[in-house]
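Below is a structure I'd like to ask you about.
The complex is shown incomplete by one protein chain, all other protein chains being positioned as in the whole.
Chain naming follows the written order as A, B and C, and within any one chain the residues start at number 1.
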Amino acid sequence: MGARELAEKDLFARHCGITLVHAGKGQATAKMEIQPHHLNGVGIVQGGALFTLADMALATASNAYDVVAVGLTSSITYFKAESSGILFAKATELSLRRTVATYQVKVTNEQDELIAVFQGTVYRKNPK
Amino acid sequence: MGARELAEKDLFARHCGITLVHAGKGQATAKMEIQPHHLNGVGIVQGGALFTLADMALATASNAYDVVAVGLTSSITYFKAESSGILFAKATELSLRRTVATYQVKVTNEQDELIAVFQGTVYRKNPK
Amino acid sequence: MGARELAEKDLFARHCGITLVHAGKGQATAKMEIQPHHLNGVGIVQGGALFTLADMALATASNAYDVVAVGLTSSITYFKAESSGILFAKATELSLRRTVATYQVKVTNEQDELIAVFQGTVYRKNPK
Partner (left out) sequence: MGARELAEKDLFARHCGITLVHAGKGQATAKMEIQPHHLNGVGIVQGGALFTLADMALATASNAYDVVAVGLTSSITYFKAESSGILFAKATELSLRRTVATYQVKVTNEQDELIAVFQGTVYRKNPK
């Protein structure tokens, strides 16, 4: 199963309205148009929605090889609150080793302002 | 607006089927019954769903005081994959200072096994 | 080579004046008496000194088994600035799996106040 197929079968990403824009070796871009159901109690996009958007980019980028990659640990740092428009998450590879790989994901808005930075490290299982 | 009210107005948490079990000063417990729409492409709960569950506990615990707390940075580390049952997220306060506070959130299953650990630091805005 | 022996051969920890108080399976305690050379430009213990103290506890706790554990990623969150006295770092195991393990380390002062919290995930190499 390829990275794109994995992304299409990701029911939670679909539930959150997240779609794939681009998928390549060790890189991917996902997007999410902000809807009322993405907002938290103070009317801005919930941290979990931003995280899920970034995580979708991470999963796609890290599963572009011949192995299944599963998340070990991820972090997100928030810079700017948004409540409307389209958000993009672009994953790039910081390091790829046999069993572990690390990606940075930048979340930006339509004006290309940095909304959040996410970093994730995955464990790469043996090739099937 | 109190922490419980903030939680009830969190549309994204509601969209994810997350509810509040307990809310106190600097502590909170949230829960989520795993549904098919919480799963990722390999059939386990998506990292973003676990993060959102933990983030709901963080938001509730950190907004239990006289100030609005917004997320600065959070991390999550995954220990065990789940695909059914009920998950709980319990937030406890590690540190509370005037403008910054930090919480640990443990995500467990019905057998009280540790599924993930989350840590979040919030910025506390001036009292309204 | 056991965990205690690894700790004794850690030249950087020795250079920093860090010593082992206790070593067990998946747990360890290290200590450091604050000296002028641990301070930064504003006269408080440098973040790197706190990190190194915590990292020593992590390395000892995670190498208590039959495999060599090397750091993948670690984070530290600072709660209180110190400039004198003795600091302790106590590592406990959050998760132990075949190839990956995660530890929390609490750094406290002589009054048992929480100075910082550290979390580290290690990769466990094949048994020698």
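Before moving on, here are some points about what is shown:
Convention: contacts are C-beta pairs under 8 Å (C-beta built on N, C-alpha and C of every residue); 3 or more make two chains touch, one makes a residue touch a chain.
Small disclaimer: the values here were computed from a predicted structure and weren't measured.
When the whole complex is considered, the residue among B:Val67, B:Val100 or B:Leu114 that touches the unshown chain is B:Val100. Contact between chain A and the absent chain runs through residues 75, 77, 79-80, 94-95, 97, 102, 104, 114, 117, 119, 121. On the side of chain C, touch with the chain left out of the figure occurs at residues 1, 5-16, 36-42, 45-49, 51-53, 55-56, 59, 68, 70-78, 81. Across the interface with the omitted chain, chain B contributes residues 72-73, 75, 99-100, 102, 121, 123.
Keep in mind that, in the parts below, only the chains that are shown with their structure count from here on.
We define each chain's centre as the mean of its Cα atoms; on that basis chain A and chain B are separated by 19 Å.
With centres taken as mean Cα positions, chain C sits 32 Å from chain A.
Annotation for chain A: residues 72-73, 75 touch two or more other chains.
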